[in-house]
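Excluded from the complex is one protein chain; the other protein chains are retained at their positions.
In order of appearance the chains are A, B and C, and numbering begins at 1 in each one.
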Amino acid sequence: MAKYILQRLISVIPTLIGVTLVIFLFQRLIPGDPAVAMLGEHATEENVARIREQFGLNRPAFLDRDALVEGDLPGFFDSQYVRYFNRLLQFDLGDSIHRRIPVAETLKERFPATLELALLSMFFALLIGIPVGIASASRRNSWLDGTTMIGSLLGVSIPIFWLGIMEIMLFSVFLKWLPSGSRLSPGVSITPITNLLLLDSLLTGNFAGFWDAFKHIIMPAVALATIPTAIITRMTRSSMLDVLQEDYIRTAAAKGLSERVVLYRHALKNAFLPVITIIGIQVGTLLAGAVLTETIFSWPGIGKWVYDSILGRDYPIVQGVTLLIAVIFLFVNLLVDISYALLDPRISYD
Amino acid sequence: MSTQMPEVEVLTDFAVREHRSLWLDAWRRLKASRTAMLGLVVVAVFLLSAVGAHFFWNYNAKTDLDYSSKLLPPNLVSTAEKPGVHIFGTDKLGRDIFTRVVHGGWNSLRVGLVAVSISLIIGCLLGLFAGFFESFDMNLKEKLVLMCGLGLVLGLFPAWIARQWYQTLLFGGLGAASVILEKKLAYVKLRPVMFAAAGALLGGLSGLLLAPLVGLVCAVVGLLIGLLLNKPVNGKAFSSITMRVMDILLSFPSYLLAIAIVAFLGPGLEKGMIAIGVVGIPVYARLARSAVLSVSQKEYVLASQSVGEGHGRILFKHVLPNILSPIIVQATMGLASAILSAAALGFLGLGAIPPEPEWGAMLGDSYKFLSSGAWWAVLFPGLAIVFSVLGFNLLGDGLRDALDPKMRIN
Amino acid sequence: MKRKTVFTVFGLLIVFSMLLAACAKTGTEAPAAPATEVPAAPATEEPAAPATEEPAAPTKDTFIFGRGADSVQLDPSIVTDGESFRVTGQVLDSLYKFDQGTTNPVPALAECTANEDATVWSCKLLEGVKFHDGTDFNADAVIFNFERWRFTTHPNHYASQVFEYYEAMWGGFDDASIITEVKKVDDYNLQFVLSSPMAPFLANLAMDMFAISSPTAIQKAGEAYGTPAGGCVGTGPYKFVSWQEGTEITLVSNEDYWGEKPKVKNVIVRVIPDDSARFLALRAGDIDALEQAVVEDLATAEADPNLQILTRPGLNTSYLAFNFKIKEFQDVRVREAVAHAIDIEGLISNFFGKYGTVAKNLLPVGMLGYNDSIDYWEYNPELSKSLLADAGFPNGLSEVTIAEDVQDADGNVVYTAGQVIPLRLYYMPVTRFYFPSAKEVGEGIAANLTAAGFNVELYLEGDWPTYLGSRRNGLLMGLYLLGWGGDNGDPDNFTGYFFGSGTEPIKREGWYQNAELAAILQEAVTLPDPAERAKLYSQAEQIMHDEVMRIWLGHNNTPLILSAKVQGYTPQPVGAENFEYVFFSN
Partner (left out) sequence: MEPLMRISELHTRFHTQDGTVNAVNGISYAMQPGEVLGVVGESGCGKSVHALSILRLIQIPPGEIDAREIWFGGRDLLKLNDGDIRKVRGREIAMVFQDPMSSLNPVYTVGFQISEALMLHKNMNKQQARERALELLNLVGIPEARKRLDNYPHQFSGGMRQRAMIAMALSCEPKLLIADEPTTALDVTIQAQIIELVVRLQQELGMAVMWITHDLGIVAEMAENINVMYAGFIIERGKAHEIYHQTRHPYTLGLLGSLPRIDEAPGTKLISIPGLPPDLIGLPQGCPFFARCAFREERCRLERPVLEEAGSTGHTVACWRWQEIDAETLRKAVGGAQ
């Protein structure tokens, strides 16, 4: 097993390198100059030149051919990408061009915000998706099943940004129950431990803080959760249905086991495998959805941040965040495969 | 066998259940499923209104402007104090939202179709070949094409360094050589060395014409390429490379990738289509590949291969028809998600160029008036998206049940 | 599926839409009768956690300001964005400051007098002032700051930092600097020696970027000075406490402030990017004041007795520019036709709201050299059509020809002479303080022009950086929208900045070339006598108007919406508002 994990971890590396290459390719292709983006209407030639120099934006993206012709070998390799890569090897994501402070620092602040949102959404998704999926599979073609199916289809059909807006319209504008954005009300502070506000507030026993944080996170979390919930429900249902066709379910029933035991002991464990894969994929969906959700709920997470950074051409941020997301994505996939081995005795990676 | 009474033959027939083709059967099931029919109806309404509006309802967005009637709430009957019928209300520039929603449908439709066909065609081809060559080894011709191509692609690198584009041809040739000589050199221990040397020479010499250092670098690069090319790539390698590339695409959050592509191509609905299409490729590629892999093990394919049918024939006569149904389902659902993504891009201001009506953009422009209670400007475009997408999803879902062989058993 | 499920679908959908429709219905009334619902606010709709509400005694002691974006940096000398100055303005003082609500500089940390030709300014510094970190404020501190900004060799003039405004306002770094020396006379007296006479000297001194930071703080924090970690240290009415990135910056009052003691103890400057979200926060009582709101929200705010609206005199101008590489636009009649085709009045009243004023000068109303004798463009599509006809386009203009080759930054030709392209109107992908709802403005203008026979195609060059980049290289090949916000009250910062170098075509300004105008502007900046400067600048305005070289659209008086409880808040035309005068009534 350990060996397998190691192999997988190693095999991830080329993919990651590929990812960084793609990022740089885009950085090379996308028009618009970070310096100009930063200085706006006031940009003067000198300043633009200085900033380009400073962040090595004046270097070629990958390799410097001209240096080679002039017989300057180190110059040949002295490119934006190589510099970036060297920094990366020292676990340095570089500095933000606009803010001139380390990307890693801001990441520490902002990533937990997204993580908290994603985790909560995934929690909702599993909490609702799996039981409902099982229920509607076991009561196939009942009204419950029908509602579930339609509901889940509706779930994947609603644009989450629109849902977010509708939530705000209903709960913030008209009912005035919930705040329409950001993580905390002004002045409320929660002593950071993990920067996951809900968790921290509980750890520090700051229940007022917890309630405030909760009221802020609930709407975005729900908006973000819709698609995963829908998909997990559908997946659970269909794979339960497949499993319930199996002979060993009949065997179990013939033993005189109660329906509950048959469903949850004999069917679920088998049905869970494809569901896990889907859950893995949903992590990707969540992170993608964060871009929109965070924009609407002005949530100070990485989704909104990376979007703004693309528009602001703050490349170190874009690189850092995209890489992080890619790493998470690949890591989750690894977890999925491992849990396969744990759940299904037929699969073994030794 | 024993001889049998003739009339028995005749008589037995009525006992036998009449035979139905898969597609007919599927259609019957589709008709049987009410939800699928509901989906079909919604989709039909969507298509008709979109196409009808585009061709028969003349609307010039360019000149549509009337400050006097801006942000009017829905008004069904024209009265003295409320003149003008706006069943969905009007927007910031006093444009009738209903008109724009209906015409917006055309854009969503276009995006959906174009985007899906892009990812469908490219993705499926990739998946087909990947899956196919994973289960059947390539013949000489295919190897030749593949290796030549590989040589050309790899050759681009030294060529780019030395700005000598003819180098790509050289390495393409090297690739071809490795296929042609494969048999001859099969047992030659030194083959890698030979090819490395060849590559080094090809790159180095031509590089030297420019500058010594260029020569050196090109030689090194050429050497590596030579090593890579020394043995023809087999189908499995080809497949795993393709799929690895797909993984890379997949490990970007879809919207970010789309945003990046649009930022590169420049804004506009057409660019949006391409972006969404490209982002969708991996899905189809994976689907097609896995489908092909399962089908390739089927007897009829093995049989057709054993009677020596050409690969192309096997692929398109035997494999392709049998992986169609999952792909059709995916495509229908793909339409839905394409419309969604397009709306998202529009919402972020990267979609259609104003004043072109597009649902996502309409949302994005109007939601800043929400706090002042202009709910209609946000509600109706949103509902339009939901209904059209829901329609395609219902239909796709129905299709899945209808085409799924598992369902045909009980 | 069974029949019931189908009903369930419709059930769901119907319920869903009814729900929305229902809440929507109340929505239409919401702006109409807010008075009824808002008074109840503190009781019912207070989302802020009890934690904060405990100290909510009769007089609040925390002033919370909501804004659209976070500060970039808190070292004012290296940033250009107002959001940074909004904070540093409270923590740091400059030698001069702009008098409450005006653009005339008045003494702050120093009082200066010029010699007759305005080349030597001798300043008397306030005595006994200390920085928040206890460092004494004296001549050395001032000199340290000025030398840090000026000398690229200065140990604290970090390569990673761009002292843009020093360069822009004082002619450049090192020897290029107009300030050739800052002489220390004694601890509280010093002299600025200028290489050439400079009329806006005091105005420049008063700018937020030239606020004095504590030398020890800078030396201690090094490059981190001004970052969330480093914070900033000055002599101002408030001290920097903390900076939660992307969320809020907290300040606390400086008890031994040299000037009028701040009335409110704490100041929180909070980021709420979305306009409507920010307005909602204000109505919910989460924040006490905000800047930048959409016109519709302003209407709501006016109707709301719990809110008050203040306007900051707009020191900005938004405009529609021509690219003069287009042959057709080189004909003044075409340009005038465009001017008459646009319903500027309608644009401004609809998209700027009543806080915008129609512009007829580049200079904002009331600024030195503002030329009131110029007439507004009359909105007259017919006239515009006929002008277009005279210019040789009787049946409108939908395609234009490039006059001569245009190259991009890398020197490759993007547009070739004689190339025919569709007539484009480039609109801004973002809203700026001088351009609320820029996209709608674009659509509006496009509609006007199309109606008048200019068959324009709205064109999105890309996102903001792309747009700016193309504009810098004169590649916005058609009509394009942009604007400008002044940094100090001086006309040179407007007209001079734009056309001062117009002896040859200015790429950045759509290849506009006008030597005469350039000469006037270059002269105007050196004259010490305001009256003479005024004459020259209004002459310049006249030229620009007669040339129709650009179509000035509007000045946006930035509206600030505050809770009715907030008192003593005075909007500043330039620079940061002074929070120290703010207090709460109840």
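As a working rule, contacts are C-beta pairs under 8 Å (C-beta built on N, C-alpha and C of every residue); 3 or more make two chains touch, one makes a residue touch a chain.
Remember, predicted model here, so these are calculated numbers, not experimental data.
A.B. asks: Can you say which of A:Ala61, A:Ala104, A:Leu144 or A:Leu257 touches the chain missing from this structure?
C.D. replies: A:Leu257
A.B. asks: Could you tell me which of A:Ser157, A:Asn270 or A:Ser298 touches the chain that is not displayed?
C.D. replies: Considering the complete complex, A:Asn270 is the one touching the chain left out.
A.B. asks: On chain A, what residues meet the omitted chain?
C.D. replies: 141, 246-248, 250-259, 266, 269-270, 343-346
One rule holds in what follows: only the chains that are shown with their structure count from here on.
A.B. asks: Looking at A-C and B-C, which pair shares more C-beta contacts?
C.D. replies: Counting C-beta pairs in contact, A-C comes out ahead.
A.B. asks: Select the chain whose centre, defined as the mean of its C-alpha atoms, is least distant from the mean of all protein C-alpha atoms.
C.D. replies: It is chain A that sits nearest the middle.
A.B. asks: List the centre-to-centre spacing of chain A and chain B in whole Å, with centres computed as mean CA coordinates.
C.D. replies: 23
A.B. asks: What whole-number Å value describes the gap between the mean CA coordinates of chain A and chain C?
C.D. replies: Centre-to-centre distance between chain A and chain C: 36 Å.
A.B. asks: Provide the C-alpha centroid distance between chain B and chain C, rounded to the nearest whole angstrom.
C.D. replies: About 45 Å separates the centre of chain B from that of chain C.
A.B. asks: Give the residues of chain C that touch two or more other chains, as numbers and ranges in rising order.
C.D. replies: Correct list: 1, 5-6, 9, 20, 23-24, 27, 30, 274, 276-277, 280, 462-463, 466.
A.B. asks: Among the residues of chain B, which are close enough to touch at least two other chains?
C.D. replies: Expected reply: 35, 263, 367, 370-371, 373, 375, 379.
A.B. asks: Which part of chain A faces chain B closely enough to touch in the complex?
C.D. replies: Listed in rising order, the residues are 14-15, 18-19, 22, 26, 29-32, 63, 65, 68-73, 76, 146, 149-150, 153-154, 156-159, 161-162, 165-166, 168-169, 173, 242, 245, 284-285, 287-292, 295-296, 306-307, 310, 322, 325-326, 329-330.
A.B. asks: Of all residues in chain B, which touch chain C in the complex?
C.D. replies: Answer in residue numbers: 33-35, 38, 62-65, 67, 70-71, 73, 92-93, 263, 266-268, 349-350, 353-355, 365, 367-376, 379, 383.
A.B. asks: Which residues of chain C touch chain A once you look at their complex with the stated criterion?
C.D. replies: Chain C residues touching chain A: 1-2, 4-6, 8-9, 12-13, 19-20, 23-24, 26-27, 30, 44-45, 47-52, 62, 64, 72-73, 80, 159-162, 164, 167-168, 223, 227-229, 244-248, 268, 270-274, 276-277, 280-281, 284, 286-287, 462-466, 468-469, 472, 482-485.
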